[in-house]
Structure formats: C-alpha cells, structure tokens
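Omission of a single protein chain aside, the complex is shown with its protein chains in their original locations.
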Amino acid sequence: MRKILDGSTLTLGVCYYPEHWPQDMWAADLDRMSECGIRVVRIAEFSWNLTEPSEGVFTYDFYDRFLDLCQEKEMKVIFGTPTATPPAWLTKRYPETLNAHADGTPLEHGGRRHYNYNAPVYREKAALIVEKLASHFGRHPAVIGWQIDNELNCEVDEFYSAADACAFRIFLREKYGTLEELNRAWGTVFWNQTYTDWEEISLPKRARSGNPNPHALLDYARFISHSARGFARMQSEILRKYLKEGDFITTNGRFDHLDNHRMTRESLDFYTYDSYPDMAYNVDGGRLPSGLRDREASRSLSEVRSISPVFGIMEQQSGPNGWTTCMAAPAPKPGQMTLWTMQSIAHGADYISYFRWRTCTFGTEMYWHGILDYSGRENRRMAELRSIHRKLEAIQEVAGGCYRAQVGVLKDYDNCWDLRIDMWHRDLENVSQPAIFAAAQKTHTPLDYVYLSDEGASAPLSAYKVLIYAHPCMMSKARAAILEEYVAGGGILILGCRSGYKDLDGHCVMQDLPGLLRPLTGADIPEFTRTCPGDSPVMIRWGDRRLEAPVFNDLLRPLAGEESAEVLGVYENCYYAGEGALLRHRCQKGVVYSLGTVFTEELTAALLEEVQAAEPERETMVLPKCCELAVREKDGKKYYFVLNYSADQVTILLKRSLVSLFDGVSVEGEVALEPYGTAVLM
Amino acid sequence: MRKILDGSTLTLGVCYYPEHWPQDMWAADLDRMSECGIRVVRIAEFSWNLTEPSEGVFTYDFYDRFLDLCQEKEMKVIFGTPTATPPAWLTKRYPETLNAHADGTPLEHGGRRHYNYNAPVYREKAALIVEKLASHFGRHPAVIGWQIDNELNCEVDEFYSAADACAFRIFLREKYGTLEELNRAWGTVFWNQTYTDWEEISLPKRARSGNPNPHALLDYARFISHSARGFARMQSEILRKYLKEGDFITTNGRFDHLDNHRMTRESLDFYTYDSYPDMAYNVDGGRLPSGLRDREASRSLSEVRSISPVFGIMEQQSGPNGWTTCMAAPAPKPGQMTLWTMQSIAHGADYISYFRWRTCTFGTEMYWHGILDYSGRENRRMAELRSIHRKLEAIQEVAGGCYRAQVGVLKDYDNCWDLRIDMWHRDLENVSQPAIFAAAQKTHTPLDYVYLSDEGASAPLSAYKVLIYAHPCMMSKARAAILEEYVAGGGILILGCRSGYKDLDGHCVMQDLPGLLRPLTGADIPEFTRTCPGDSPVMIRWGDRRLEAPVFNDLLRPLAGEESAEVLGVYENCYYAGEGALLRHRCQKGVVYSLGTVFTEELTAALLEEVQAAEPERETMVLPKCCELAVREKDGKKYYFVLNYSADQVTILLKRSLVSLFDGVSVEGEVALEPYGTAVLM
Partner (left out) sequence: MRKILDGSTLTLGVCYYPEHWPQDMWAADLDRMSECGIRVVRIAEFSWNLTEPSEGVFTYDFYDRFLDLCQEKEMKVIFGTPTATPPAWLTKRYPETLNAHADGTPLEHGGRRHYNYNAPVYREKAALIVEKLASHFGRHPAVIGWQIDNELNCEVDEFYSAADACAFRIFLREKYGTLEELNRAWGTVFWNQTYTDWEEISLPKRARSGNPNPHALLDYARFISHSARGFARMQSEILRKYLKEGDFITTNGRFDHLDNHRMTRESLDFYTYDSYPDMAYNVDGGRLPSGLRDREASRSLSEVRSISPVFGIMEQQSGPNGWTTCMAAPAPKPGQMTLWTMQSIAHGADYISYFRWRTCTFGTEMYWHGILDYSGRENRRMAELRSIHRKLEAIQEVAGGCYRAQVGVLKDYDNCWDLRIDMWHRDLENVSQPAIFAAAQKTHTPLDYVYLSDEGASAPLSAYKVLIYAHPCMMSKARAAILEEYVAGGGILILGCRSGYKDLDGHCVMQDLPGLLRPLTGADIPEFTRTCPGDSPVMIRWGDRRLEAPVFNDLLRPLAGEESAEVLGVYENCYYAGEGALLRHRCQKGVVYSLGTVFTEELTAALLEEVQAAEPERETMVLPKCCELAVREKDGKKYYFVLNYSADQVTILLKRSLVSLFDGVSVEGEVALEPYGTAVLM
C-alpha cells in the first residue's frame, strides 16, 4: 500500500540533494529533518552523471550509501528520474537530443531542460538510465515512490529540433491519414498553404514566419502534449516493472502544452505540484488583483485538484525565491510559510514537501532559498517548520477529506491551447478567468475547475450546482451533449461571450451563432463586436444593476419561438443600446445563462448571487475579504479552513460553535485570527 | 475601353474567394452581390496551387467554372496573379526562392510573402504561372482586368536571401561602375569599410552589424524598390501580351521601400489601394491626434492620388479588422462603412471594392471580417451596403472628377527612405508630417502630396498656390532647379529646418547651409541644434504669435546682401534668443518661407493663414473640426464632400445654396449632418 497519500495521514517531506553537500553532513541533516517532523525526502532528479558518469558505465554506490543511511534514519525516499538534465557527454555525442530555438540553433548544455522528447536516441538513453535506476533502487526499503523527470515543459514548452519536426509529421499522418484531410483541417486553401507532400510540412514557428497557420499551431500544441505524455509514459512503463508493492509513480509541476489529466491517467498514481505563492505575490504580480496575489496558488491548487483529487506538494515554498538571472523575492514573513502550507492542505494536499532543506550555495538557483540558509544554522523558518509540524499533528483527521465546492469552472485543453494562438480568444479569457476567481474568493465561494473533453469531464458534473464555462469558443457535439445532459438534470450553466463560434479544428462555424450551443442557450447572436478603446464604457442594465461590459459584446436575442428564453440584462449605450446582454434560458430541469461579454468581478459576483451560489457558508461564518474559505469534507464532517492572507490581525464571526482543531477549543462569535493566521474549524 | 475607372461611373466591387466556399454557394453569392449593387469581383490572388497543383501541371477548370458563372451572372472579374504565396512544393524544391531573416535563416512556408523577388528560379516559375493564367483566362469575357501579386512589400520589405545579395551586387555595379565610385558614395573611408572586391559586399543588415553604413542602407532601399518594380514589370509585360482590348493591369497597396510612382508608370494602368481606416482608428492609434485617427486613411488616399490621379480601392474595409496573431478592432459602427466609402470617393476613387464578401472561417485572417459574417446571414453591414449603393447612384456625376487642392506637400523617395536609416532625419518628419496634415484637416484646407525626383514632379507644380517641403534634407541640383522654376513663376514655397544639408548619397554638404537652397531661401544657417529635452520649450515670437519650436532649431539669417529676405519670426529664449526662426524671401514672382524648426500644427496653421491658403472654401461653408472637406471638380463644377467623423450629429453652415446630391434637395444655412454622416453638395 502507499506510504503517503493513502488518505490516512498528512505527511511532511523535504527536497534534499545529497550530491550538493559533503557526505559527512548527511546524517546530521537527516536527524534534524526527523526532529522537525520530516518523514520523506525527494532526491536525485538532477543527477544523471552520478549513476552514469560516462556512456554505458553505471555506478550505484552514491545512492546506495545515501539510501542505506535513510533506511537507518527511518527517512522515506522519493526517487527522481534524471532525464530533465542529460549529461554533457550525451548531448555532445548526440546533438540531435537537444531542443532547438525557432531559428534552428540548438540549445546548449549549461542550463536545464535543453533536450527534446522525440529524438530516438534520447528516448533510448533515457529508457536505459530509468531501467538501471529502477532495477537497482526500486526494491530498496527506504524508497516509497518515484518522480518522473522534473517539471515537464517548465520554461521550455516549444520544441523545434529536427527530431520534433519528424515526430510532428508522424503525429499528423496518424491523426489525419491523408493530406486532403490535413489541408481541410488546416484551411490551407487560405493563402495557398496547401501541402502536396508530407515532407513539405515543418513545425509552425511563430517567430520565424510572422503569421503561421493557426490550425497548424493548434495541432502543434497537441503534438507537444502528445510528445511529453509519451515521454512520461515510456518512463512509467519501465518503472512499473520494478516498483515494490505500494510504491507510487508521480511527477511534479503543471505547465502548458501538456494534458496533465491524460498524462496522470496514463502514467501516474497521483499528481504532485510545486507551490510558490510568493512568485505571484512579489515577483511579477500575476494577473490577480493586488490583494489576491498569493491566492494565485489557491487557483493553481484548484486546477491541480481537477487532475488528481488526491495530490501532494512536491515543492512547497519555504524561503525567498530567486535565480541569479531573474526573479527576486523577499523572505516569507513570519507566518507565511505556515499559511502557504495550510493553503495547500486546505485545497486537498495530504503531502507537503518543502523545497528545499538547505539553500544551494552555487548555481543558477542559489537564491531559491530553502528552509535553512547557506550556513545551515538554526533559523526562523526552521522554528516555523516545527510549529507547522505541531499543527499538522492536530489536524491529521483531515487527511483524505475532499474539497467541497458547489461551483465549478469548466475548461478544456483545446480552448486553453487556443489562447496562445488566437489573440481574440486570449483577450477574453485573460479578463474572465482572474475575475471569476477573484469574485469567488471575495465572496468566500469555494470553486473547482473541471476539465471537459469529448470523452467526458474530469469530475461528475452533477456534483455541481453551478458551472461557469467562460468562453468555450471551440465547441464539439460531444461536449455540447455533455452540457445538455448536465442542464437537463437540473444544473445551472453560465456561458460568456463568443461561446461556440469555432469547432475543434479552430474553424469558425457557419451556423448562426452560438453554433452548437443554440439549443442550450435558446439564444441567437445576430451581431457582435469588440468594444472600442476610445469610447466610453459599454454598460449593461440588469434590473437595478449597472455593470460594465468590456472587451467584447455579443448581441443576444431569444431564438425565435424560444419562449423560455428571457432577456435579463440589456446594453445601455453604444449603437446596440437595448439589445440583450444577458439571457436566461430555462431548459428542462436546469437553467442556462448567456452573458454577452466577458466576466468581470462585478458581473461574476452578481451572477453567483443570482443563482444563489455565492457565500454558501454564510449561515456558519462571516469572513473579511482578506480571508479565504476552503472546506474539506470527510465522513460527513466538514473542516473549515480559514486563511488570513493579510498582515493584520482580523476578526471572523462564527454564527455557531465550532471546534478549533489546532487547540481543540470550541469557539463562537467574534474570533481573532492573527496576521497570516489559519484556523481549521470543525 | 476600360470597364471601370474610365471616368464615367462610380462602381462597387467586392473581393471574393471561390476556393474558400463550396461550389454550390457561388451562384447564390453572386446573386446577392448583384442585388446589393456589386458589379465586379476580385479573385485568385492567393491560389497558385489551384492552377498548378504540382510543378508543371496546369489545371484551369476551377476558374473556368467560376468565370463562366460570373459571365452568366453578369459579374465582372479582376484576376489576381498568385505570386504572393508560392506553393509548398515550389519553396520545398527551390529553397533559394525564400526570403531570409537578417541572420540568414530562411522564412518558411505557412504564412505569406515568404519569397524573394530575385531568385532566378522564382522569376522563372512566376513568369510561367502568369503566362499560363493570362493566356488561358485573359480573353474570358468576364475578366476586365488583372492585379499583379498582392500588396507588394506588405509586412516584408527587407530581403536577406543569397539571391538578393547577388542581385544587390549587380545593382551596385550597374549604378557605380567602379568600386572607387562606390567607396566614395558610401564614404567607406570612414571606419575603414573600403571594398576592394565586389564580392566583399553583402546586404547591409541593421540587426546583425549594429551600425551599418547609412549610405549602403540607402542604396539597399533603392535596391529593394528596384527589385519589386522589376518583379512587377516582368508580370506586366507578360500580361500585356494576352490582355483583351480595354482590360487593365493594376496592383494594390502602398508599402515602403517601393517607388510606387515609377512602378505605376512602368507597369500599371492605374493604382489601387487597400483602405482600412479602422486600423489607424483602433488598432495602433497611428501618429495622428486622437480626433483624426480614421483620417489617416485620408492622408493615405491623398498619397495614392499622387501616384494615380485615377484610382480605385481594391480592398475597402467592410468589417472589423483582425488576425489571430495580432490586431483586434471593433466592428464599424452604423454609418462608418458609408463614411469610409465616401472618404475614398471624396479623395478620388471611382472604384470601391469591399474586402471581403463573407468572412473567412479559417486561417490567420479569420477575424478580418467582410460584409457578411461566417454564417452569411443578412446583417447590418449588408443593409448598409445597399444604402451605399443607392447613394452612389445619386452621385454618379462625380465620376472622373478631380480632387482640388491649392496646397501641395512635396515629398521624394530619397528622403522618405532616408527616414528609416537616419534618426536625426526621422525625428523631424515624424513630427512635421502628421502636424501638417492635421492642420490642413482642421482648417478644411484640401491637400495634395506631390512627389519630386530629378526627372520632375508627379504633378505640375504650377497648379499649386503653396507648396510645403517639410524637410528636404537631401537635395539635388535638379530638384533645386524645379523648385526655383516654381517660385519664379509665382509659387509660394515653405521649407522647414535642415533643408538641403545632405546630397543624394546621403553625405552632408560642405557648402554653408542650407546648401543648394541658399539662393532660393536667401538664408544662411550659421548654427543649429537639437532642442534639449530637459529645458523649457524654445519659443518663436512671430508678430503677435508665440509658437513652440520643438525638436530642432536652425538659426536663420538673411544672406549677406539679400535684401529681399526678411526675418519674420525670432527665437525668444535659449542662448540663441533673437536669432531668426522664420524667414521670408521674395524671389522673382514668388516667395520662399524658411522655418527654422519642425512643423507643428500651430506653426502650420499660422503659415497657411500667412499665405492665405487656409480654409479656401470659407465663403461657401463653415464646418466644425470633426468634419473633413474634400472637393472634386468636373467640367467646371465643384462637388463638396463633407465627412463627419464624429459619433455626434453636427451642424454645418452653408453660406450659399447648394444641392445635396443624395436627395437632390437645395440646402442653405444651418444644416444637420448625422453621426458619421456625409453630404455631397454641388
């Protein structure tokens, strides 16, 4: 059986690099870890040369020594496969294993992730090292699981090597069979891009041909995902051969151009995530409003939950982030390390592994601080770790509990990948997604993300009272049918502008809009327009409300003969004043709302009120906006996580008596929550 | 005889792509076009593969079928040669036909305009397909004219392939004969750039050598123009062999690094333009003040008029602009499609062809909307087209009329191309040209552009009361003589700072400034300076006026002994306070004004007042600033186009009775003009 993430315990771990420190420091390090409550170390993911110092020569003594010591110290180990950083001898001898820039120049040794997934020789060499590691270390009693590679597609998620071009053509032949079908799907008749031989097809390169074919780019995104998944699956299949009973396979990170859901189904036991809330908070500011910056991690964790309901944090921030070349963040303030740990647990993580034990004293990441600074001296963050450990022990019963949300946000990879290609699409989502999340946060409305594909949804839709599908620009019959079934069963579906105007090839549909969604929405869209930057804002009048309708406006009319479709909101100005901006369509047991514009925070909050989904725990507690509410449920018991992201002490109001798990005390009425404080209430 | 643009009719057309739609839609499409007043379709400019699907295999049935249908439906056709998008089989087999980036990497198939003009095999293949198309379709009764390629130099106006390097050396040998002469012209003695063998010369690459030789860059610009013109002439000469009596040859667009005047003289019957006023208005804002954004098209149309007094609009905006990769504009508001059509006609277009019939449902341009949306359903823009057609019928008598301006702005290609190379030059023109245009617009002073070369002017100069030559930094004896003749005959010439300081090689002259213009200006420039960003603005005192003199200041003094030169304005501050900033030099029958700085809107307006050229129709009408006035004249009759670019209804004041052509009613006094409305008054 699984040693962590089996639903019975919350476990602490840490990332450790024995190769970065003299061997005589190992034992003391492991002892200090244990003393702080650390039970697991993740190791080895960047150390190919340690086990294959030159081609075909394998040495195991380094990790033998380390694993034996772990066994002695009762420390469990997650072992990483080293394929994210091939040895210099490998890329020097087989330069075809390198990824290339769009102009054809290869990446070079000296960073990381400079390889490609498709060079046959890299697949072969990677398979060999994985086989050697798995067969040698797979049965070591200290080992409890394996991590494949490290952060697949991180930093680099476009590939332009010759091996990729070759693999792309194979991918396309398999997908389309004939050039005729490819030419149709890619619309190559436009601008005379018609292919008459498979060999004429190369990788579409944004930077090198100005304006490449958008449909080719879409297939290119799918191809990259296909390549990364294939690379993971190859490793997973080897590992499975050698795994001990109960040991697991995972990989970490959540990066673009990768169908993480499918990869997890195909190759992993569960998914792990690397959570650095400080990056959003301090480094680039992200897309969320300033008060919500470190809740970008909450958003990410909700996405992770959709991939893997049971998940872990492989790298949890424990110090300032920073590289020598970019990124520079302050140290987490007292309490933030705890807050961000509790944020992960609140969202469903049962395993929390900090990155990293001691800060590396060299290399690009020497400012990506761990718990300990360079000297390894006892410090504030170490002390906070001890306190976290105590808190974890107090909430062990939460383990295995499920995050509960009545509201789901629908997504799908086709539309997600299309965003990078199609700026008309991107401009919508870039407004709507942060706004929906912000509105949910500020109204303390727990939120799930649910991914849709033609094969179904990543979670049963019927579990959600409300689903928001912001801009499903690309729509298929299968997906429309899934939505229809949801609504028929009593679900509430909210759609934003531009829904259904493209098919899965990325072609605009020639039906009247919203295309395949006409029956569901009961709506017709006779006209649409982007808003005009120079004009005064377009406003929607919806009952007493006046709400801005920025970026894009669909003019919505109830379909002829659709008596159950009502106009709730109308545009108030511009030449389409009086036209419908928000429609409600009662449809069997359910309701479909069609919004003619993007989701702003205000529009989302109003819609959540309209469907009575906002603030579902309002009878239990009242929270200030700076606090997030997350609810995990287990065996019929609800565990309320209240997370205070502000630097001030705040007061929360409990309308009934709850038990505070950290100290076992019953609380009710006005309760103080310290700066960056968390309460877990039951 | 010509079927359109013969001075007898205003004609509507549309761009149509039969290859984008199922053949069974063609007939209905043509019928609907006819019903809206469309008489002509432009086709085929991106469809090489349709007639040469593989090398040397030619098929004509597709366009045979379409042209026969057009003939049946009485629709006329402009046929485009397909050379802007070579087939994949061609560039794959002959990669030397591809253009290259400055770093040497070739462009790739998958966009458009990825070819070069100079590869011998591309010239050969292009000649062959043009010959095949012309010989097969040239005599088809539906065909009335030909478009060469599409938007020559659009997007891509720099070429770095090996074929271009080779052609550049040939171009230089022809121009200079000897390396000594090239070394002199390029000033290669500076920084030891001396060439001792023709093969040492490569294309000057801005991006790859940091600071390339400016004189070489100037010849490179000339070379690109030479290449594009040669490519057009090659096609024109083939087409001429097969053209029916009265059929025409044209090409569309007006892009940089191309002497459009000379290309038109050499190869075309007339010039056509692609007018998208929304691009300036919404997409990038352009360089014009915000209230004048969609009048950038008026400026462009005035430029086009200088190339081809009789011209057409090959692509007139009929929907929102946008690509998947860039650009995103709102839909034209009700009335704007009409306004922009009338703007084209007001400036001299007798043929208006909308881009495009139905919006493409795939490819990079799927947001470059046409009249119809993807579904083809009847829509607002279609209705507006019908109304445009009715208005056109009402003003048919305008056809063939000439735009009338008393004020001309002189330009020349040498100075225009120098702007991209020389930032000291560019900084002047980038202020002056928009300001001159804006001042003319706001004072309702019709304006022409007139291009000068050593061979003469693009229009008789004596037709203009006033000529403004903003910054003829580069000047030749031949051009100075042309200007002298104009002034001698009574013309008023206005020159800005830095006139005459360079020769046509781009060398600074060693004469006292303004060099060759000293006799004409009667001025001496003992000193000059850029203005200093940190200082308070330099002001000119000119009578009662105080006007800013930004960017650059020439200190102007009447030439010794030049009693007819008077100082009108002086600098008021900085260390040259009291020095001349504006000189007037009476010269035979004419007058030359020398301005020591750039043209601001205020300075231009004041100068137009000074020479009594502002608001020439002030006795006829008084217009608000948001309205443009254009005047076409025919058979002694003046047609006043009043174009309201604002979203508000405005009032214009007619000081005498005029007939409103749209409805035949006589009007006088205060007359209302609707939002985006046009009046054509006679």
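The letters A and B name the chains in turn, as written, and every chain counts its residues from 1.
As a working rule, contacts are C-beta pairs under 8 Å (C-beta built on N, C-alpha and C of every residue); 3 or more make two chains touch, one makes a residue touch a chain.
Small disclaimer: the values here were computed from a predicted structure and weren't measured.
Novice: From the list B:Met25, B:Leu69, B:Cys166 or B:Val509, pick the residue that touches the absent chain.
Specialist: The single option touching the absent chain is B:Val509.
Novice: For the chain left out of this view, which of B:Asp103, B:Glu124 or B:Glu633 touches it?
Specialist: In the complete complex, the chain left out is touched by residue B:Asp103.
Novice: Just name the one of B:His20, B:Lys92 or B:His215 that touches the chain not displayed here.
Specialist: Spelled out, the listed residue whose C-beta touches the missing chain is B:His215.
Novice: Going by the contact rule already stated, which one of A:His20, A:Arg184 or A:Arg233 would touch the omitted chain in the full complex?
Specialist: A:His20
Novice: From the listed residues A:Phe255, A:Tyr367 or A:Tyr575, report the one that touches the chain absent from this view.
Specialist: Looking across A:Phe255, A:Tyr367 or A:Tyr575, the contact with the absent chain belongs to A:Tyr367.
Novice: Give me the subunit B residues in contact with the hidden chain, please.
Specialist: Within subunit B, the residues touching the omitted chain are 103-104, 186-187, 189-197, 199-200, 202, 204-206, 208-216, 421-424, 427, 501, 505-513, 526-535, 575.
Novice: By the contact criterion defined above, which parts of subunit A meet the unshown chain? Give residue numbers in ascending order.
Specialist: 19-20, 46-49, 53-54, 82, 85-89, 92, 101, 103, 105, 107-112, 114, 155-156, 281-282, 290, 293, 320, 322-326, 328-331, 333-334, 359-367, 373-377, 379-380, 647
Throughout what follows, only the chains that are shown with their structure count from here on.
Novice: Using mean CA coordinates as chain centres, what's the gap between subunit A and subunit B in Å?
Specialist: 49
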